[in-house]
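What follows is one structure encoded as structure tokens, with my remarks underneath.
With one protein chain withheld, the remaining protein chains of the complex are depicted in position.
Each chain carries a letter (A and B) given by its place in the written order, and its residues are counted from 1.
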Amino acid sequence: MTDTGKPVSIALANCAKTFADGTKALEPLDLAIHAGETVVFLGPSGCGKTTTLRIIAGLEEPDAGGKVLFDGVDVTHLPIEQRNVGMVFQSYALFPNMTVAGNVGYGLRIRKVPDAQVKARVSEMLAMMQITRLADRRIDQLSGGQRQRVALARAIAVRPRALLLDEPLTALDAKLRDTLRLDIDSLLRSLGITAIYVTHDQAEAMALGDRIVVMEHGRVAQIGKPREIYQQPATRFVADFIGTMNRLTGATDGGVFRCKAGIVPWSEAPATATEILFRPEDIRVAESGETANLQGKVASAFFLGDRTRLFVDVGEERPLVIESTARRDFQHGEAVGLAIDPRGLLVL
Amino acid sequence: MKRRGLFLLQLGFTLFVCAFLIVPMILSIMAGLTVNYFVGIESGLTVRWVMEVWNGYRDTIFLSIGLSLACLAATLVLGIPAAYVLAKRQTALTRAIEELLVMPVAVPGLATALALIVTYGTLSGFRTSWAFILVGHVLFTLPFMVRSVLAVLMAIDLKTLEEGAASLGAGFWERFRDIVLPNCRQGILAGSLMVVTLSMGEFNMTWLLHTPFTKTLPVGLADAYASLRLEIGSAYTLVFFVMIMPLLLAMQAFAKPRPAKFVAEETE
Partner (left out) sequence: MRNELRRLIFLLLPAGIFFAAFFLLPMARLFFIGGSGKTGWAAYAAILTEANYFSSLLSTLAVAAATTAATLVISGIAGVFLQRNRFPGNGMLVAMLTFPLAFPGVVIGFMVIMLAGRQGLIGQITQALTGEKLVFAYTLSGLFMGYVYFSIPRTILTVMAAAEKLDPKLEEAARSLGASPWRVVLDVIIPGLKPAFISAGAICFATAVGAFGTAFTLAAKIDVLPMVIYTEFTLSANIAMAAALSFVLGAVTWVVLALARTAAGSSVAAAG
């Protein structure tokens, strides 16, 4: 028995959304989501990611001219009740007047599935989410993590064509979030379902998404695989939003980039570059005997257990962020030499 | 020491106020049960007065009960959907509607009754039926049902719950039946108690709206008091107390807040 319906491909054509009070939540958007793919909408609050999800779900209608297509069929004017999608809400939306089993079986009962089948399917779902012992509990007797699992079980029980998740982990504390992220990831892979996941947490996005859609102010900033987004951000916004980005100002001179703190050898440096960007993992504190490209002073050092995060002043507006695994302490004001890996350099 | 003195002073004051409220009730109950009020309890206890009340005013008791139940039914049918609409939309218009609904409570019952009489008094069939009184009662109690249900609906995240049900395929009426109604049960119960209690005790409107054939319990009480027979009046009041006390107690039991639960994460 398949756990879900045949995964659906979803396409958005020219979908924009203006709300009744005039706010433009979404600029016209075109997007193609492949069947079975997990797409993550990532961005700060107000960027339009939840609006897009709700349009796909059928909870909002796009402005005139926008179309939503499921497997090529126009569902734009179909309300959510008829789209057969499974939805997990940020606040879970579990029904307080039903038990866990009642919640999980609700969608099936609405579809007039015979009781015996409902029971069987509910047991299956509870077992999959490892919450069988909670079957008869009321919702207010559950912890946050348990509610999350019930919400997932309920959404999948009806064999939806797609699974839509609206910031499902935001309400949980950090440790729980990590555990559940793993569970959701393996769940999505094993189900093979088309999934659309909305979050503002870029670590979540990178971990879960086959592709990430980074959004800002109602527009798409970049679409791509996690590695592409991370290593080749298309805009400054994406570069800053995903991970940390270091920058050095200066000028290209032949095959090097000259800046206040030193000289960075980079054969592919564009001639007109005035600023180069790179990730913390592409710069190291030079060991004794190594040639250092740059010189700086340690502004602050934070021992994080598995590594030390250093903020090093190099005469730029902001100190460079460097992750060091050296097994020693760094003193405030200590002079350090830094070596950059030119493969991680970017210009935007 | 000063605090203790202050405490005792306040306690004494509060006890005095309680006595002010309770003593007349006790006096009235006793007057209804003693053979001769002027002699006092030494004259013996009797149910004679209560029986006289029952024989003479039985109809009023039944009419009052019937009216409150009919009033309850009407406010449920009219009020629950109205509360739902007010909960779904909080615009200036819906706030104005809520204000309007409360008007029959703000305006003296006398005025409302007079307005009904001048408008519908000529329809003799309507005017002389209990439905005429019912209309007044419903106007007066509807805001309480609406407020009670609305309070509960506003406390839950109605929008997300309905979207959750919709995402599972539930249509509007299914959502109303499975999600909205069960989750405002507290409000419905509290509102129902309030409506029944208020309807049983309504007088200001009912006095003007009634006819000799549609007398409610409070109207009967006024008659009995006017007749200046203290024992009958007291016994009648006693009957009223007996009928209204369970409702009031239930309302008080209902009003006790329930502590919110916190469930910690389990280490699995």
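Note that a contact is a pair of C-beta atoms (placed from the backbone, for glycine too) under 8 Å apart; a residue touches a chain by one contact, two chains touch by 3 or more.
Bear in mind that the values here come from a model prediction, so they are computed numbers and not experimental data.
**Student:** Would you mind spotting which of B:Leu33, B:Val53 or B:Leu139 touches the chain that isn't drawn?
**Tutor:** Going through B:Leu33, B:Val53 or B:Leu139 one by one, B:Leu139 is the residue touching the chain not shown.
**Student:** Among B:Tyr57, B:Tyr84 or B:Trp130, which residue is in contact with the omitted chain in the full complex?
**Tutor:** Residue touching the chain left out of view: B:Tyr84.
**Student:** Pick from B:Met51, B:Leu69 or B:Ala111: which residue touches the chain that isn't shown?
**Tutor:** B:Ala111
**Student:** List the residues of chain B that touch the chain left out of this view.
**Tutor:** These residues touch the chain not displayed: 2-3, 6-7, 10-11, 13-15, 17-18, 20-25, 27-28, 31, 37-38, 77-79, 81-82, 84-85, 88-89, 97, 99-112, 114-116, 118-120, 135, 138-140, 142, 146-147, 172, 197-198, 200-204, 207-208, 218, 221-222, 225-226, 230, 233-234, 237, 240, 244, 247-249, 251-252.
What we mean here is this: only the chains that are shown with their structure count from here on.
**Student:** Roughly how far is chain A from chain B, going centre to centre by Cα mean, in whole Å?
**Tutor:** One centre to the other, that is 54 Å.
**Student:** Touching residues of chain B toward chain A in the complex: what are they?
**Tutor:** 156-157, 160-161, 163-171, 174, 178-179, 182-183, 185, 261, 263-266, 268
**Student:** Applying the document's contact rule, which stretches of chain A touch chain B when the two form their complex?
**Tutor:** Contact set of chain A toward chain B: 57, 59, 79-82, 84-87, 89, 91-97, 106-107, 110-111, 130, 140-146, 154-155, 158, 164, 173, 176.
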